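With one protein chain held back, the other chains of the complex are shown just where they sit.
Now for chain A:
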Amino acid sequence: MERISLAAGTALCLLLTGLAVERAFGEPVDDTLEIDGVPMITRAAAPEGHPFDEVLSGWLFREAETRATQEDSFENPGMLAVERGGEIWETVDGSMGKSCASCHDDAAVSMKDVGATYPKWDADAQRPINVELQIDKCRVENMGAEPYKFDDAEQVALTAFVKHQSLGKPLAIDLTQGELQTWWEKGKDVYYTRTGQLNFACASCHEASMGKYIRADHLSQGQVNGFPTYRFNTAGMVSLHNRFRGCIRDTRAEMPKAFSDELMALEVYVTWRGTGLSVETPAVRQ
């Protein structure tokens, strides 16, 4: 009897508000994202060998207000970082008297695919290279400038600016370059290895429990297509390796260094897991 009345109560709740449905089951929302008239792919068929049938942008897991903030590029506070990045792009730095623009000219043209195709294989270093490291490499080799310290505000802003040029482009990294496939395997190991006092792997939350709530937090697939993202909890920009480290810290494990082999492998693997999703940089998250 009790079970029947409970079921009736639940059905009534569902009839009353759509929000209740979202809350009760923690499903991603059925909504479409368009930024400045550019449609974003927030759901895509998963690549072969992927544990899910469909890959989903983290945008679908966020509250209505958070989603709306990202939909309006004026309102999106992450665009402040992108604008700052645009200024850095034009600013001369280093002993060779050059700015990014001296060689790369108009970022809208020269950087248009970068956000969707990195990490790439760096034949010189014999390891994967992401946008942050590519910027550093350029600064050292071509500008005679110092590499950025990890999470320097300028590094985050310039990375956001460069990736933003690919807004809307579907993620498509090429694993056939160099030994990227081996690094993908390594990254997969990292993704599924349980660590820390809480004994969580990335997959514990973002695969096994995707769509559920961990306390008040709605677990997404942990996609990386919106990084660097603007987060309300810190009222600032968060880079991908900062987020990786934050997640690992929360499992109460030792945090690998930013851009370490472990985290670069993870970036390669996790970027592949989002194949087909639009670059949303700078995404807005909770």
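In the analysis below, a contact is a pair of C-beta atoms (placed from the backbone, for glycine too) under 8 Å apart; a residue touches a chain by one contact, two chains touch by 3 or more; residues count from 1.
By definition in this document, contacts and distances are computed from a predicted model.
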- Message: I want to check something: the complex is missing a chain, and I'd like its UniProt protein name from "ABC transporter permease", "Transmembrane transport protein", "dihydrouracil dehydrogenase (NAD(+))" or "Thiosulfate oxidation carrier complex protein SoxZ".
- Response: "Thiosulfate oxidation carrier complex protein SoxZ"
- Message: One chain isn't shown here. Among A:P47, A:G94, A:G236 or A:G276, which residue touches it?
- Response: A:G236
- Task: Specify the residue from the set A:I35, A:L80, A:C138 or A:A203 that touches the hidden chain.
- Result: A:L80
- Of the residues listed, A:A45, A:V140, A:A153 or A:A172, which one is in contact with the missing chain? A:A153
- chain A residues touching the chain left out here are 74-75, 77, 80, 83-84, 153, 232, 235-236
